[in-house]
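Apart from one protein chain that is not included, each protein chain of the complex appears where it belongs.
Then we have chain A:
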Amino acid sequence: MTATTTSARSDLSELGRSETALRTFLHGLPGVDQVGAEQRAAQLGTRSIKTTAKAQAIDLAIRMVDLTTLEGADTPGKVRALAAKALRPDPADPSCPHVGAVCVYPAMVPYVAEVLRGSAVHLASVATAFPSGQAPLEIKLADTRAAVAAGADEIDMVINRGAFLAGRYSEVYDEIVATKEACGDAHLKVILETGELATYDNVRRASWLAMLAGGDFIKTSTGKVPVAATLPVTLVMLEAVRDFRAATGRQVGVKPAGGIKTTKDAIKYLVMVNETVGADWLDPDWFRFGASSLLNDLLMQRTKLTTGVYSGPDYFTLD
C-alpha cells in the first residue's frame, strides 16, 4: 500500500498534463484486498470505548459533524434553525461544543451565513450540479462561484462519475482543478460517490485523482444514492490520504457522509482514523462526518454520560 511513496514529488504534479500519464499512474496503484479491507474495518469496529474516552470521543465527533440538510423542501426558516442548532447543539448544556460546519444547497447559503457570522462554525455548500454532477462545466463553475460569493467557505463538489467510469480521467481531473480555482479561498471537498464507483480499486483511484487535482478533502458520498459511507470504503480513503501525505507532504482531509446515524458508528470511524492515519487526522480540520440525525444521537449519549439517565428523542430538536 505504500508503493506510491516511491514516486518523486515532481512526477506527481506533472501527471495531470497527459491522459496517458494519469491513467498509467492510477492503474499502477496497488489493488485493494477486498476481503482484507472489510475484515480490518470490521475488526476495528469491535473496539470498546467507554467512560471518559467515550465522553472525549463524543465531544470530538460533535465538533466533526457537518450538520447537513439537502432537501428540495429546505426553506430559509429551516436552515436558520439548523444553523442555530450548529452553534449550540444542546441548549441545556453550555459545555457542549459547536459542530464543525453546516452544509446546505447554494440557494440556502445566505440565510445560514447570517446566523453563523462571527462564529467558528464553517459554512459548507454543495455545488457543481449536486448530486449527479451531470451538467456542463460552465454551469458547475458558476454554481461554485455563486456559493462562494454568498458566503460559503467550504465547497462540496461531486466528481463526474460518468467520465471517471468511462476512463476519461483527465476530464475529471481538469474539472476538479477548475472548481478548485473557482473556489478561491474556500476549502474544496471532493465527493467521490463511492456507492457508484463499484470497486475499492476505483475508490482508491478516485481518491488519488481528487488529491492530485488539489482537493482539500475527499468525501465518500452525496447521501443521495442507496449505498453511502461504509467503514471499508473510508478505510481505503484513509490509506490513500496517508500515502498521499507520505508522497507529497500535503495533508488531505476525509469526510464520510450518509448513513452514519449512531454514536456507535461515529466512534468506530474515529477508532479507524486513529489506527489508520493517526492522531494528526483526529481534528475537525481533517476529519468530518456528513450527517444530520447523527448529531441527536451524539447529544443523547452525551446527556446519558453527564446525567446518568437515558435520554429520549423528545428532548432534542427534530431537523
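The working rule: a residue touches a chain if its C-beta (ideal position, glycine included) is under 8 Å from a C-beta of that chain, and two chains touch if they have at least 3 such contacts; residues count from 1.
Here is the rule we use: contacts and distances are computed from a predicted model.
Not shown: a single chain whose UniProt protein name, out of "Aldehyde Dehydrogenase", "Heme exporter protein C", "Cytochrome c-type biogenesis protein" or "ABC-type transporter, integral membrane subunit", is "Aldehyde Dehydrogenase". Residues of chain A in touch with the missing chain: 308-315.
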